[in-house]
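Here the complex is missing one protein chain, while the rest keep their positions.
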Amino acid sequence: MPQLIFKGVKKNDVKEISNSLPYRLAEISDTPVDYFTIEVPETMYFFDGKEFEMYPLIEVIQFDRGVEIEEKMAKEIQNHVKKFDYSECEVYFTHIEKENYYE
Amino acid sequence: MPQLIFKGVKKNDVKEISNSLPYRLAEISDTPVDYFTIEVPETMYFFDGKEFEMYPLIEVIQFDRGVEIEEKMAKEIQNHVKKFDYSECEVYFTHIEKENYYE
Partner (left out) sequence: MPQLIFKGVKKNDVKEISNSLPYRLAEISDTPVDYFTIEVPETMYFFDGKEFEMYPLIEVIQFDRGVEIEEKMAKEIQNHVKKFDYSECEVYFTHIEKENYYE
């Protein structure tokens, strides 16, 4: 945690993104870099009865870091994704409460 | 967003469902139809030490649209799923706050 879950971004693009994104997010959020995980689930999308090529949609699951920091994190993620061949990129944050987390 | 994530429903059934469900939900919730995404993750379930055939379980991730509208959305989803060979269908809503969403 933070967990970044990438949908609609090609596996090879995420692989490349994983070279620098966690380091930048670690700086922005003052969090150890090895806390970050970058996940690409196997998944398919459908629309109008056929497969649909999903646009980049990234979920970040983490403790609430406040809107100011998260806005910077979102922008950093979007910048990384848009270096590849995507015209849009949605990012949203899901917050876990500390009392609901056990390690 | 809204994202619909289908588990326990066969890929081909979801494919067919994707022909009409987004249009009906768009009407019910007064939301542009192309905001809806329908996802089928690759996933397995286990119980009692063996693979388990999951029943339909659909998560809807969206901004809170109020219980009245969401109840209608849930019923519409369930009706679409039950046209196929499933006896039950669970639907639940996860809400994203607007301030936690970046496009």
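Read from first to last, the chains carry the letters A and B; within each, the first residue is number 1.
What we mean here is this: a residue touches a chain if its C-beta (ideal position, glycine included) is under 8 Å from a C-beta of that chain, and two chains touch if they have at least 3 such contacts.
Here the structure is a predicted model, which is why all the values come from computation and not from measurement.
State which residues belonging to chain B touch the missing partner chain.
Touching the missing chain: residues 7, 41-52, 54, 57, 67, 70-71, 74-75, 78, 88-95.
Provide the residue numbers of chain A that touch the chain removed from this figure.
1, 3, 11, 14-19, 22, 36-42, 94, 96, 99-103
Just so it is clear, only the chains that are shown with their structure count from here on.
Round to the nearest whole Å and give the separation of the Cα centres of chain A and chain B.
Averaging C-alpha atoms per chain gives centres 22 Å apart.
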